[in-house]
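Complex shown without one protein chain; remaining protein chains in place.
Letters A, B and C mark the chains as written, and numbering starts fresh at 1 in each.
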Amino acid sequence: MKQDYTFLIGGEAGQGLQTIGAVLAKALARQGLHIFAYQDYHSRVRGGHNFYQVRAASFPVGSHLDEVTMLVALDEETIKIHGHRVGEGGVVLYDSEEMPSQEGLANSLPVPLKELGKTYGGQGVMGNSAAAGAVWQLLGGEPAALDETLRDTFSGKGDKVAEANVKAARGGMEYAKKHFQSTCPCRLERLLSPPRMLLTGNDAVALGALAAGCQFIGAYPMSPASSVFTTMGRQVGRLPLVFEQAEDEISAIHMALGAAFAGVRSMVATSGGGFALMVEGLSLAGCSETPLVLFLGQRPGPATGLATRTEQGDLLFALHAGHGEFPRAVLAPGNAGEAFWLTVKAFNLAEKYQVPVFVLSDQYLADAAYTVEPFGLDRVLVDRGEILAEKEFGPGYRRHRLTESGISPRAFPGRGEGTVATSGNEHDEEGYPTEKADLRRKMTEKRLGKARFLAAAIAPPSFYGPQNPQKVLLTWGSGLGACREAAEHLNAGGEKVGVVHMTELWPFPAADVELALAGAEEVIAVEMNATGQLGRLLRQETGIKPKAAILKYDGRAMNGAYVVKELARGGVNPW
Amino acid sequence: MKQDYTFLIGGEAGQGLQTIGAVLAKALARQGLHIFAYQDYHSRVRGGHNFYQVRAASFPVGSHLDEVTMLVALDEETIKIHGHRVGEGGVVLYDSEEMPSQEGLANSLPVPLKELGKTYGGQGVMGNSAAAGAVWQLLGGEPAALDETLRDTFSGKGDKVAEANVKAARGGMEYAKKHFQSTCPCRLERLLSPPRMLLTGNDAVALGALAAGCQFIGAYPMSPASSVFTTMGRQVGRLPLVFEQAEDEISAIHMALGAAFAGVRSMVATSGGGFALMVEGLSLAGCSETPLVLFLGQRPGPATGLATRTEQGDLLFALHAGHGEFPRAVLAPGNAGEAFWLTVKAFNLAEKYQVPVFVLSDQYLADAAYTVEPFGLDRVLVDRGEILAEKEFGPGYRRHRLTESGISPRAFPGRGEGTVATSGNEHDEEGYPTEKADLRRKMTEKRLGKARFLAAAIAPPSFYGPQNPQKVLLTWGSGLGACREAAEHLNAGGEKVGVVHMTELWPFPAADVELALAGAEEVIAVEMNATGQLGRLLRQETGIKPKAAILKYDGRAMNGAYVVKELARGGVNPW
Amino acid sequence: MVEADRFHTARPKTWCPGCGNHQILEVLKETLARLDYHPHQVLLVSGIGQAAKTSQYIRTNTFNVLHGRTLPVATGAKLVNPRLKVLALGGDGDGYAEGGNHIIHAARRNVEVTYMIHNNQIYGLTKGQLSPTTDLGSPTTSYHTPSSTRPLNPLRFLLGIGASFVARGFAGSREQLGDILEKALKHRGFACIDILQPCVVFNRVNTSKWYRERVYDVNEEGHSPDDLAGAFRLAGEWGERIGTGIFYAEERETLNDALLGRDAPPLVERKPEPRDVAPLMKEYL
Partner (left out) sequence: MVEADRFHTARPKTWCPGCGNHQILEVLKETLARLDYHPHQVLLVSGIGQAAKTSQYIRTNTFNVLHGRTLPVATGAKLVNPRLKVLALGGDGDGYAEGGNHIIHAARRNVEVTYMIHNNQIYGLTKGQLSPTTDLGSPTTSYHTPSSTRPLNPLRFLLGIGASFVARGFAGSREQLGDILEKALKHRGFACIDILQPCVVFNRVNTSKWYRERVYDVNEEGHSPDDLAGAFRLAGEWGERIGTGIFYAEERETLNDALLGRDAPPLVERKPEPRDVAPLMKEYL
């Protein structure tokens, strides 16, 4: 049976809706379903309408649906805002202590959450677990499976708390069994799947960085990037790495450069405004050929913009940031799985070519949770590029030796008898400032020449859909899920729509992209921004101008339905 | 008679060669000649080979020549480095106290500078004026004309010093008259020209900003931008403006935004690394629709690069700097005259459309001195855009009111009974933060929509050369002089080469550029960088890919001869 | 507090109930009213963070800028329009972390700006990360272990850089805070108030109660604001007793005085004319 359910839990910040959402997502994942879950929240700690949306399906999913199967309303606002989204036969479960009776609402179930929490778990706040229990009951889930997930979730707070929550959830189940009259359209069917992790995009980046052997992360808190460093930071002590919260982003990138220069794999994690502050340091990385991975979690700008929402507005900025000319790579994963592998690749590219490499994400991908099979760690290859052995590293070492490939073997201070010198001034082979015209020219060519080799390491775009599609949706990064969903929908209706997804954007794989777009009658760029940045880049690099663009720039992620609708309207031309 | 002389004064930093150069340039300008003068210097205060090169001609000139008519060598290094550049019949005048006799050198004249300085002026350092006098004598200049220039130059140091220098110069004249045997090929012929100012690119920007009514300049010292703020700063007290040296570039741009918000025309001046630090503030200007003029004097990067040299490496960076999407304008003058008028225009665009506007220069243009007729100040129109009168500005004022044009009339705090609110967060019409999707969309469209009107205010590129040229040299900013010189040379030899010079680069005047390039068989991009940035931009905006590029990226400016030579070799393809 | 109404806005507050920012906001409104300021005479430059939201809940001119950048913006505005009463305001992260350099130089310049740092010793808006003032051993969401670096002492920092007015208030001592703020607003120069502000969600160590048990008024106990050495010593207290009040105050030339002359007419009221550049052009002939 095809299963595709969407659970939406809505309420105010501070009501604990994340807990219900996360518990349900995890419990459903453990039932073998594929999950896509994401949060919509405000830049505040208490109040404001927030929601958590979990999609659980019997097939892989990479974006959200508009139609809700089960709405859990912790406040009345949730019903006002999302009530219309509940699909045919869908269920509304609401906190009867927080709002007047919603009797008029079809298939609705009032649940006295605090009361249940108190009665069964001993505390009103456990009402959240009661809500999860009620949902689980309506789904027809195996009670023990929810128990287990609750135990794991609350284990950090001690056995007593965990057991109380289990009891509260059981209370919720009982209540739902007793009071819910109608049948629920969603009957959970357990699937025999391999075990899967439930991982946000940021979790995947953190895992990727750790697997790649990153030993230093410098950062200053900023949504939606912060969880990358907190997840990694939790491993300090267990794994050989260190995290330090910098006083600002300028310091963060320079600390990371210091660590990289001293010999470890090093990264920063930030968002637009923080990245803006790192731009001078980025240029220093370029000049001094210091490897660095930059995680850039985009959010809507300009300036502080919408701090907790999503956008893909910084592609061209990342591509051109930094004064002067130096090579770089820009990778943009489309889901958690790609986020892991591209982060690993980012470190290899950075060290092999001694350049800064971006992992370009956005709030949607950063915060959304995906089910992914555990990564094959044996397949994680660490290539640190050319590094002199301690014995070879003696007096006369030239950090920026002019070589055929433009790559000069690295050596690290204190790791041999020689000394390493480098500089943000134009320098000679030894790494000391020079004013010589000829050397300047050679050093520029050396640095930029590496782009050729870097380009050869860039993968072609991914293609999804039928052979010889009539229309191609050209997208990048987190646009993947929505475009695939749209294409599948349209192709099911008899169209021939393909998706070309660019995960590796720079050096731009022009020939591969031309090939991928070759047969298509129409190329439509699909991006979460207002100016059609990939479309511009495509024309710059290939001369191909997309026929139209599908754009969104209200801070809320697009999904398949949006793409289908906008495509029908012909898209827009932002260029 | 056609006159086209090049004087090169070379020596170490601290030897005072700027004085000789500047005095000669000014004296020649006052004889009615057109001047192009520039310095080549190191990032140090004493020592290092520096030179000052003055080209004086009977026709307008905008770049330097390789061939030197008269070489003034304050040290032997100068002869070693530049000796071969002295043209047929050229003269070498050298400081005989600083180096062994150069008797072998044709047309050479040893001058004991210190001795002359001491004997005639009373001090060894006055030898510099003696050198100027000797040159003047060889030129056959009217002695009184040099006297006058010296008096003006040294007037700040008191009459006594000025007269001593005049005497030293007279001593130099006498010495040259007595000892120089050969005839000198350059005989100065006074021209009846209107009075002309001798102005560097930076002087012109400063004058333009002052004429446009700029009242605040925020900056942190950085070559080659600093002279913009020192020139403007000298007017504090006389004109209603204020300059404050900030603690860093981040502070500089934010001070400027504060001043602009409070109601005055405001600007910053910086170079690459400093601009990199301003990128977050730039985005705040975009979000809060605060008008700002940014003077960006490019120098070779990445990082600190070559601090005192030249490059055009930051075009795409300036175009895409800042997280999020917002409109901006980028203007790039080709000489001092354009620098003045484009700076005036920058302020008008910034205030009318409430956007940041760049004046993009580079070290070559910034430091080079040009002869320019005094600017017609009556033609300086100040258009501050829509500003509410004090009486209209009452309670209920909405700083970001949604209007047809996207432009919301401004009002200034304290200048009426109302209050002004704005924010770097996405905001409502009043200027307070909002999270609403619909408002976000509208505000984005409001901001970006202004680009349409801004685009209409952008001038088409300038065209120089024959109708229907076979080849077009497409260039921007300071590339103008070299390209025109090259085209004139080639056309004199029977070719049909035109120059398309983009002074206004963004919003990109695509239709105008297409028109300008329409007939040409070959388009060659000519830029002082390594990656062909204008070429890329051209393709992005028009689909036209130049046939080749002529590039230079060794920190030394290109000139006409370089362009001719590279064109003959077919150029390169950096894309 | 009827006069405080003139600063009223209907915008709903998004702070947690019990958050110290509520109290600080009320004191700010009251004090401005008491000094008979009107909304249009005041410019509030705010940063990013919970504290910085203050400017949304009070009617004045306001530029809500980037995280950490209040002081340069305030400086630029004050330089061109000295008639404005300019305040800058933000959290401990906004000020002492991202904005640290600007504090040093605002103090050096002695720009006439009242600077309020709502110091909850934590990053509120971004959910509990380490701040430069987080106490040693306090839990944060930045690290999986409690804070292990010694915090910055804000008052010693402010005294060390020569700020001409240095005070500490406590959100819970409303009357005293109002007094301090009044004096700060009257101060001709850069006036800094570090305000102890309980965060009921992320700072469970330095709670309202914790502060209340410790704060005392240094001026009441005899400290005189012209005693710099005493101020430096008292600023060292952070344990059983925590001093509040005015630690240091000194009159000296302000930035506007220095750059434009005391009582110079505001630049915003002077209209530059292109033709005024003519004499300068002559110099280049």
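The working rule: contacts are C-beta pairs under 8 Å (C-beta built on N, C-alpha and C of every residue); 3 or more make two chains touch, one makes a residue touch a chain.
Keep in mind that what you see is a predicted model, and the values were worked out from it rather than measured.
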Contacts of the hidden chain among displayed chains: A, B, C
Contact residue for the chain not shown (choose from A:Glu12, A:Glu280, A:Asp367 or A:Asp554): A:Glu280
Residue of A:Thr69, A:Asn165, A:Ser251 or A:Gln312 in touch with the missing chain, whole complex considered: A:Ser251
Selected residue (touches chain absent from view) among A:Gly89, A:Gly158, A:Pro374 or A:Pro466: A:Pro374
Options C:Gly47, C:Pro132, C:Gly169 or C:Pro198, residue touching the unrepresented chain: C:Pro132
Sole residue of A:Arg85, A:Arg151, A:Arg398 or A:Arg415 that reaches the chain not shown, by the stated touch rule: A:Arg415
Residues in chain C touching the chain absent from view: 96-97, 100-101, 104-105, 108-110, 132, 148-153, 156-162, 228-229, 232-233, 236, 252-253, 255, 258-259
Residues belonging to chain B that touch the chain removed from view: 14, 42-48, 220-223, 226, 229-230, 233-234, 236, 243, 245, 247-248, 273, 303-304, 307
For chain A, the residues touching the chain missing from this view: 195-199, 203, 207, 210-216, 218, 235-236, 238-244, 246-248, 250-264, 266, 280-281, 284, 288, 374-375, 377-378, 380, 382, 412-425, 431-433
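Following the convention adopted for this analysis, only the chains that are shown with their structure count from here on.
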For chain B paired with chain C, centre-to-centre distance based on mean C-alpha positions, whole Å: 41
Cα-centroid distance, chain A relative to chain C, in whole angstrom: 37
Cα-centroid distance, chain A relative to chain B, in whole angstrom: 44
Set of chain B residues in contact with two or more other chains: 250, 280, 284, 288, 423-425
Sequence positions of chain C contacting 2 or more other chains: 48, 66
